[in-house]
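The other protein chains are all here in position, but one chain of the complex has been omitted.
Right after this comes subunit A.
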Amino acid sequence: MLAYIARRIVYVIPIVISVALVCFLLVHITPGDPLVAVLPADASQELAAQLRAAYGFDRPLPVQFGLWLLRALHGDLGNSIATGRPVLAEVMRAVGNTVTLAIAAAIIGFTMGILLGLIAGYFRETWIDKLATSFAIAGVSVPHYWLGMLLVIIFSVELNWLPAVGAGPGGSGAWAWDWAHLQYLVLPAITTSVIPMGIVTRTVRALTGDILSQDFVEALRAKGLRETGVFRHVIKNAAPTALAVMGLQLGYMLGGSILIETVFSWPGSGFLLNSAIFQRDLPLLQGTILVLALFFVFLNLLVDIAQAAIDPRIKRG
């Protein structure tokens, strides 16, 4: 097991370097001026050159990448061009808010997804299955930003039950786990949860149906095991695949949703990315993409290790 973990960690190193290179190049090869946030189009040529030099954009691209990577390895992602604030602090604060949202959405989405999937798989080809599958299809198909707006219209504008935007009465900096703050989380969390809910439902339904049709289930029943006991075996066999799917979904949610966070003005990583893109704030954009990509890489690593722990066949491979 330890050798397997070590091997997986070694694999991560080239991935991280590639991710850093790709995210650096992607934001630099797109057209437009990287200083657009601080340099109006009417600035003089002399001023533009002065600022380009001050921000180091006059250096060759490989030198810029080398310096950026060196600083990044020391935990310094530079300062935002638009705000002057350190990128790492900005990204970590936003990621913290996205994690809060992702966990809330995961609790809703995974719980609902597993329940609906198990029910649909167990009652396959019945009206119960069709109802649960309809929920799953709707969850995957409905554009989530549209659903977000719909929920806001119903629960905020018409019923006035829940706030429409923001992350608490005093912002996320004053976050507390009480209803006054949690109510701000309800609508974005439900909106974020619908896609994972749909995907997990479909996955678990397929797995449950598939496992229930296998011979060993018949054998278990023939041995006189009660349905709850049979179900325990079904869950155990479905768990590795379901876990992998949920891990990926959690990764997507931790990456933040530009659309959902913008619709709800939720100050997470998606909201930050949106701002960085529109302000063409390259250090912030690079830093945010890098941190999110690393999250994904390490989450996949954790899922791989967890899968290996659950299913001994994996580490043998």
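One rule holds for everything that comes next: contacts are C-beta pairs under 8 Å (C-beta built on N, C-alpha and C of every residue); 3 or more make two chains touch, one makes a residue touch a chain; residues count from 1.
Just so we're on the same page, contacts and distances are computed from a predicted model.
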- One chain of this complex is not shown here; going by its UniProt record, which of these names is it: "Solute:sodium symporter small subunit", "UspA domain-containing protein", "Protein translocase subunit SecD" or "ABC transporter substrate-binding protein"? "ABC transporter substrate-binding protein"
- Of A:1, A:17, A:153 or A:176, the residue in touch with the unshown chain: A:153
- Query: Looking at A:68, A:110 or A:271, which makes contact with the chain not pictured?
  - Reply: A:271
- Task: Based on the whole complex, identify which of A:163, A:209 or A:255 touches the chain you can't see.
- Result: A:163
- Note on the structure: Listed in rising order, the subunit A residues that touch the chain left out are 31-33, 35-45, 47, 50-51, 54-55, 79, 81-86, 90, 93-94, 149, 152-153, 156-157, 160, 163-167, 170-174, 262-265, 267, 271-272, 274-275, 278-280
